[in-house]
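For reference, the structure is listed below as structure tokens.
Only one protein chain is missing; all other protein chains are in place.
The block that comes next holds subunit A.
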Amino acid sequence: MLKVKTPKNRRVQRELEKRAPRLVEKGKKTLLLQGTKTSNVLNTVLSEIYHLKRDNAIRYTRKNDSIRPFESGGETSLEFFSMKTDCSIFVFGSTSKKRPDNLVIGRTYDHHIYDLIEVGVENFKQMDSFTYDKKLAPQAGSKPFIVFSGEAFESVDELKHLKEVLLELLRGEVVDNLNLAGLGRVYVCTAISSNRVFLTHCALRLKKSGTTVPRIELVEIGPSMDFVVRRHRLPNESLRKEAMKTAKDKTHKKIKNVSKDALQGKLGKIYVPDQKLGEMVLPDKSKGVKRERREAKKKNSTNEPASKKQKEDS
């Protein structure tokens, strides 16, 4: 016999509802973790990514010896962590002689590995090494701009993949309304060669330009680094197809009586009800005008004197 189990308190229920699949998703949480060996560089890279994404990221600091994302069987504990923390992007750092300063960035679909890309970190400069006016420092959790440039992002398969993953990693929450005063940071990604991407984090300085659109200046605030693409694994076609499904716009209701015409543009039909003149209310409502009264008067005119007399008597 099955038993219905429901959460004992409201807090747990809210937490479960947050994890439920939804029609329109609002961005993914990030899990940052590392393998058995990491370097100093990787530790700072991971902690700074965590710092930048503090509002929707989780950082695991223990060693994980059973995680090898590219090997079969090495993804089980990763998938478990993804399920446990409800994170759909992970950044896994590890270093070895063959692949020094290795970052594996991957996404999951339904808590199973969706795709993977492996990059090496080079020329890393951490946040502390940049000097700038602290007034420019962006607010935590503000929505960043993301800028990609370079033809390699379109021509090279790996970089095309990396672009998509980086966009999803860095973009933050999907919002409907944006406060223009809160804009203050940019991620700049440039493809230097066919397997190397330069990534840096900048603050924005808005300057008056005389129009409503301000003039922009970028101030590098770090971290900045080079990504060298190593291995990558694209999702298989059927999984990709399933993951790309979107909710058909159910809010988009069919609008009646409005049609579009190539020549005339938007056309509307207006329904005007029949004018019932007989039932129309006349503006004059004084008692004397009413038909019944008039008719009644005519009828009673013969008896009237008698009744009046009677009344007078009584």
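The definition used in the following text is that a residue touches a chain if its C-beta (ideal position, glycine included) is under 8 Å from a C-beta of that chain, and two chains touch if they have at least 3 such contacts; residues count from 1.
Keep this in mind: contacts and distances are computed from a predicted model.
Peer 1: Quick one: find the hidden chain's UniProt protein name among "Trm112p-domain-containing protein", "Ribosome biogenesis regulatory protein", "Polyribonucleotide 5'-hydroxyl-kinase Clp1" or "Cap binding protein".
Peer 2: Answer from the record: the omitted chain is "Ribosome biogenesis regulatory protein".
Peer 1: If I consider the whole complex, including the chain that's not displayed, which of A:37, A:51, A:171 or A:231 touches that chain?
Peer 2: Per the contact definition at the top, the residue touching the missing chain is A:171.
Peer 1: Tell me which of A:40, A:123, A:259 or A:300 is the one touching the absent chain.
Peer 2: Spelled out, the listed residue whose C-beta touches the missing chain is A:123.
Peer 1: Mind listing the subunit A residues that contact the chain we can't see here?
Peer 2: Touching the chain left out of view, subunit A contributes residues 2-7, 12-13, 16-17, 19-23, 25, 28, 83-84, 86, 88, 107-111, 114, 123, 143-154, 163-164, 167-168, 171, 174-183, 186, 188, 190, 192-193, 198, 200, 202, 204, 212-218, 220, 224, 235, 240, 242-247.
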